[in-house]
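Excluded from the complex is one protein chain; the other protein chains are retained at their positions.
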Amino acid sequence: MKNKLITVIIIPLFLLFFSCQRNTEKINRVVIGISSDVETLNPLYTMNLNEGRISELIYLGLVGHRWDDEEGNIKSYPLLAEKLKWSDDRKSLEIKLRDDIKWTDGKKLTSTDVLFSFDVYSDPVVQSRFYDMFDNFYLEENKHIDLSKSFEIISEDSLVIHFANGNAKLFDIDMPVLPEHKFAGIARKDFGTSSLNFEPVGNGPYKLKNWSRNEKIVLEKNPQSFLSSDNMIDVLIFKIVPDYNSRIIQIKKGGIDLLDDIRPEDLEGMKAAENLKTVITKGRSYDYVGWSNIDQKLWREKKLIKPHKLFGNANVRRALTMAIDRKLIIDEFLNGAAEIAFGPVSPIFKKFINRNISPFEYNPGKAKSILESEGWIDRNGNGTVDKNGVEFSFTLFIPGNNPRRQYTANIIKENLKEIGIEVSVEKQEPNVFFNNMFGKKLEAWIAGWVVPIPIDLKPYWYSDFNTYFANSAGYRNEKVDRLLLELEKGVEKEKEAGYYYKIQEQIHKDQPVTFLFWIDNISVYSKKIKNISIDPLGTVQRCWEWRLN
Amino acid sequence: MTMKKLKLIHIVILFWLLILIAKWELLYNIMNFVLYVFRGNVKIQKIDIALLDYVVATLLFFILPFVAWKFRKKLNVRISGASFSVTMFFFFVLFAPLIATSNPAMHHDIKKCKLLPPFSSVAIEERTNIKISNASSGLHEFYNKIINRGIDKNTLYLKANNQNNSKKLFFLFGTDEYGRDVFSRILYGTRFAFFLGISSVIISFSLAFLLGAAAGFGGKFWDNLLNRFTEIFLSFPFLFLIIVFLAFFGNSFWVVVFVLGFSGWMGLFKIIRAEILRLKSKDFIISAKMLGMPEYKILLKEIFPVILAPVTVNLVLQFGNVIMAESALSFLGFGVGDEYFSWGAMINSGQYYLANAWWLSFFPSLFLALTLITMNKTGNELEKIYNPGSTK
Partner (left out) sequence: MNEMKKGLTFILIKRFFTSILLLLLLIIFLFFLLRISPGDPVQKFVSPLLSPKLAGKVKASFGLDKPLWEQFFIFIKNLVTGNFGISYQYRLPVLDVILMFLPFTLILASVSFAIQIGTGFYLAFVTFKRRGGFLDKLLSRFSLAVYSIPTFVLALMLIYIFSVWLNILPPADLRSIEFDDLSFFGKVWDYLVHLTLPVLSLSIPGIIIYYKYLRENMDVENNKNYIKYLRSNGYDEKTVLWKHIIPNALDPVVSVAGIELGILLGGALITEVIFNLPGMGRLTINAILNRDFPLIIGCTLVSGILIITANFIADLVRFKIDKRMLVSI
């Protein structure tokens, strides 16, 4: 018995000893922690953030982007294209491709690949994520680009794109270029399930080495790429760690070298760690409390518009905003790593954000008196204000397991209780929640938006909410509509900011939703990585420039 | 050795006295309030649930000694770990408002009271200058004295762990990220667990009884079919179907109760069916049948009371299972959510702060584990009482 015990203890110790002797020779690599596996690496279908981040290292587009911090906007620069030349009327663009670009299977990238890419991105059968987004091109009836009108192939490495109007920007041709010869044998309706989703043949600085589902995605340097250099990082590993606490432990222990979305309460610990560097960038995502401005039932059933019985009045909505202690949530939950929001323009767009507006201060007394002047008084002594027999009580919906939204909801519930409004908080599974939110079935909810780069406000605030379902609050204002339409048509660069200023003023006045805060992005990386640029475009966007110590 | 002489009744008296000593002021106020209302000094227009909770708990508290006296013989048994815990569990369930040190939903001033470790205290200053406008004046005074309010403008929070100030709030198990008292939340969590367990056990039992009766009286075909069905259900991993339901149809309290109730009837069904088949051949049933008693009456009047005893063991075990299942669901994020005082939800949200505040998930885990151990132990002991010579 005793002998057995000894073997049981000794052998593992022995093994442990040997395993510690493990070969620890440094490989030139960086491990990036991500929270969930990607579904595809095919740029046609890369919907979520991580899919985009990874596939854009494998497939490059004609142009790349850099963040210009002073302007607060992006600047495009040629990437696969060597030269770009606009015609005088800005209706056609001459593109000269670099002649040193090869697909990872050895074939040369040519202008027919570019043509093919636009062809499939806009093909309704393919159902790519860019479908129906080519409004500046000549289109067929089903939104497919009219290839013969739009493209003119001049040679193997040069082509001209003719646009339907003069509003086209370089952003309109910002799509990763696809290898035509690889897709040639596949029917277009089967693109979504083809093996190219998992075995990409790319043109970028990195190529896929292996992909273990739910574990890691390994990229290695593509020596043929014009972006590659001798001392760039050889291997990039995207390690999938769903549990936040595990990610934090691993970055501290060195199992992960770069991590985004650090929660504010870990900020101190990260700053204290000697081997890590913390970068805080202003956020472009905000949380808000949505108030249904219109009677949603009436709209859903009869498409009629009538103000909501509780939130239909802008004064009431302003009172609600004043009653919510946003500073408290920022201080106590977000450890100060956020900025109170007053409108839909992120602080990163330095030229567009209207700093003349100051957010409503937390002032429950004033909120209460506004409610009183609007007729909301506790007439029956039950602690909740009422008007015409309607009690001011409602359900505030939040999506799934989101601790921040849960915290915010709990604080709001307490805050509004103070001014005599009764709130019950209900969690909904995210898929159900968003379905209900877009379907205008929720009267009050907490959600968030990420403002796209370049900024686009129309989908969120334009009054035609049959098409623009993201305007879940049902906000309608003629002035804002007019300004949004003019911005879409294109205005002179100097006047652009003025438009955004006016939109923000109006939205601030109407308070269609209560804007809560812009959440800072906190990223942490190992000090061994040099030459890393972190800005609103993300952390890994230009990782071919990284160097290791 | 002295432990051996300790009887259950001593424990009941001990707990009772502890509450009486610690909370005599509150009890006095509530009794005063009850007298005040009885004298007709105030007209009750609307029933305030929170206040009612306090009053009922106090009345029960003063009735308890009489009840204990009546059952003194039954309570005169030696104390065991299980009976001790069960007693405590029932005290928590019945007298939660009397024992609690705070309103479990109260956000104490977050700036001062957030994430305090166990055994912390916060100095406070009571102010009377801010009036609560909406309570009528007579009640108002009592209301203030009795209730741990969910919102309190009259209290000024001074400083954590200040030794000098006389008036203090004490947090036995610390506070959570909202400045809520973890002890009170766990205390009310016992109530939540109790009601959840009872409700879904009742559902399971009713379902099992109906199906058992159908199998017992419905003939060979139904018996076979239901048996087959039960075996499938017994081996099916229910967690997934439960999650489908909760994810798709919302996770309100009653949905959780029903789903857990509907997934726990199989074991009970097997026992009830066997009992019914056994009883069917007994003389008293046969004679009742001969007398022309309809089947449903036989079922309710003759069989139901007889079945209750052997099933009790399984009901207790099922009660424990339900609590465990709910906490597991809450832990995965499919439970009833933050609106209720679910231990599983507390453990889940406490994980977020695991590095800085271990007490948030530790204490609920402890109580959950203790409750489950108690339930299983009680089940075992009941089994020994009901089926002393059983095969298990």
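Each chain carries a letter (A and B) given by its place in the written order, and its residues are counted from 1.
Quick note on the criterion: contacts are C-beta pairs under 8 Å (C-beta built on N, C-alpha and C of every residue); 3 or more make two chains touch, one makes a residue touch a chain.
Computed from a predicted model, the values in this text were never measured in an experiment.
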Partners of the unshown chain among those that are drawn: A, B
Contact partner of the left-out chain, one of B:L169, B:A215 or B:M324: B:M324
Contact partner of the left-out chain, one of A:H144, A:K207, A:K239 or A:R476: A:K239
Candidates A:M47, A:I186 or A:A272 - the one touching the absent chain: A:M47
Listed residues A:N28, A:S155, A:S373 or A:T467, member touching the removed chain: A:T467
Residue among B:V34, B:A214, B:I271 or B:L372 that touches the chain left out of view: B:L372
Touching residues on chain B - with respect to the absent chain: 228-229, 231-232, 234-237, 239-240, 243-244, 247-249, 320, 324, 327-328, 331-332, 347, 351, 361, 365, 368-369, 372-373, 375-377, 380, 391-392
Footprint left on chain A by the chain that the document does not show: 15, 18-19, 22-23, 27, 31, 39-40, 45, 47-48, 124, 127, 129, 131-133, 143, 189, 192-193, 197, 210, 213-216, 237, 239, 241-243, 246, 249, 255, 429-432, 434-436, 438, 449, 452, 459-460, 467-470
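We adopt the following convention: only the chains that are shown with their structure count from here on.
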Intercentroid distance (Cα basis), chain B paired with chain A, Å: 44
Interfacial residue positions of chain B with respect to chain A in the complex: 45-46, 107, 110-111, 114, 133-136, 150-151, 153, 177-178, 246-248, 250-252, 333, 337-339, 349, 351-356
Touching residues on chain A, where the partner in the complex is chain B: 245, 248, 265-266, 269, 328, 331-333, 378, 381-383, 400-401, 403, 406-407, 410-411, 414, 417-418, 420, 424-429, 431-432
